[in-house]
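Complex shown without one protein chain; remaining protein chains in place.
Our next item is chain A:
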Amino acid sequence: MAEYAHPDVLVSTDWVAEHMHNTDNVRLVEANEDVLLYETGHIENAVKIDWVQDLQDDTVRDFIDAEAFAELCAENGISNDTTVVFYGDRNNWWACYAFWVFRLYGHENAVIMDGGRKKWVDEGRDLTREKPDFSRAEYTAPDGPNVSIRSFRDEVLEHQKRRGQMVDVRSPEEFRGEITHLPDLPEESSMRGGHIPGARNVPWSTAVNEDGTFKSREELEKIYQEGEGLDRSAETIAYCRIGERSSHTWFVLTYLLGFDNVSNYDGSWTEWGNLVGMPIERGDAQPVEA
């Protein structure tokens, strides 16, 4: 079976079980959709990073700045060379988002536990409610985010005009423009339903197996490359509604399939759908040209 393009970004639950006590060099980070899930029980020695409370700054509607990032790491006992292992609920959705933020700030030693929290629990492994208390680490703040893995709206517009490759990872109903927001989520709604013209539609969870692990390289190639005609060497932009689900697809394309140049448009549909002057398309994607 062909290996993933960068297999070193994934670790197994077995690996975590072997290394969870090596707290000098390894820091487990649980990142969940559900804010309370960590409190109900987590892997021993895991700290919690919450996407709303820790990774986003709503005063600028952006992820945290470099200084806040360095502080977040320091207070969780993470130094620049600590290996950070992310895992979480919902097929590692938020674990991938946290991983993306760590990569934005140049943290090299970051990996995802394949299968996430679900696999760990399904294997009958222990959880604890005891919160670890690591002493503060030294973390040298990066200069700023590495924006090559992030796309801004004007870049997306240029890319779209060039008929560049894009993956919309929302549900088919959102893609076709049948629904403009999730019920009771008006602040993420958009004036218009549809997608960025030319985008392919691959819902993010297509990339994972029933047990929470990522699908094999062959299966992923079938979905993204054969099925949607995506080219590994072409510049690719992934987006969703608010830019979180697309970080999961960014991870899959970049590390598992080895796409050369993938960025996450985290403004996503919430921004694009509401902006004046941005072209959209409704309905299904065009058939893939043979």
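Methods note: a residue touches a chain if its C-beta (ideal position, glycine included) is under 8 Å from a C-beta of that chain, and two chains touch if they have at least 3 such contacts; residues count from 1.
Assume contacts and distances are computed from a predicted model.
The chain absent from the displayed complex carries the UniProt protein name "Fe-S metabolism protein SufE", chosen from "Dimethyl sulfoxide reductase DmsA", "Fe-S metabolism protein SufE", "NADH:ubiquinone oxidoreductase, 24 kD subunit" or "Sigma-70 family RNA polymerase sigma factor". The chain that is not drawn here is touched, among residues A:D34, A:D62, A:E108 or A:D260, by A:D34.
The chain omitted from view is touched by exactly one of A:E30, A:D89 or A:D168, namely A:D89.
Panel shows chain A; residues 33-37, 39-40, 52-53, 56, 58, 89-90, 182-185, 187-188, 242 of it touch the chain omitted from the view.
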